[in-house]
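For this view, one protein chain was removed and the others were kept in their places.
This part shows subunit A:
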Amino acid sequence: MTSMRIVSGLGLLLGLGLAAGQAQALEGDAERGQQAAGTCVACHQADGSGMNVSGGESWPRLAGQDAGYIAKQLHDFKAGRRENASMMPFANMLDDQQIADVAAYYSQMPVTEAQGGEEAEEALLARGEQLALRGDWDAYIVSCKSCHGPGNAGAGSTFPGIASQHAGYIEAQLQAWQEGERSNDPQNLMGAIAQRMSDEDIQAVSAWLANQSVASE
């Protein structure tokens, strides 16, 4: 299953017309991934839970994330298609096999709880729930669920799980899309929606998603 997902991730890269080496179809090995992930734990933690850092840069939860999605992000960091000063040097340390292995390793971990939405007020959470589950079509904001899948737990290798992700991370990513600093999504699918979200919408949906639990398979 893991390797299937990575292969479909490759299809996506090809579809975008990016130079995709055949190495990206490599099958990941979770045990080898654990060895290669030695430097990741400082931020992403041993259990892959990451950390919500209020007022600073939050580190995303990787535990239970789709392997194809993780591998694509690592390749994008290496190639400069996704920019992040903290992440780039670590992505650069991994070769193609190690990327596949690390991705397999984190994808097999149970999804952990997220932080950053604990103190959000009821009205904000209600708005967040609306955006996540139903969207706001008058503003042409389609629901998160319509791409990120049932329970916003992720769909295939293209649409990551965002429920039970740290609020600080989601917020930073949506802002990055809004400002054009992140653009490694297929066909600007996320960018177009982020553009139409207000600051309050971003806060609301980040807090609500962080408060959700995801049952691991």
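Throughout what follows, contacts are C-beta pairs under 8 Å (C-beta built on N, C-alpha and C of every residue); 3 or more make two chains touch, one makes a residue touch a chain; residues count from 1.
Note that in this section contacts and distances are computed from a predicted model.
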item	value
Record-based protein name (UniProt) of the chain missing from this complex, from "C-type cytochrome", "NADH-quinone oxidoreductase subunit F", "Aspartate carbamoyltransferase" or "Spermidine/putrescine-binding periplasmic protein"	"C-type cytochrome"
Identified contact with the non-displayed chain, of A:55, A:80 or A:150	A:150
Those residues of subunit A which, in the complete complex, touch the missing chain	11-12, 15, 130, 134-135, 137-140, 142, 146-147, 149-150, 153-156, 158-159, 186-189, 192-193, 196, 217
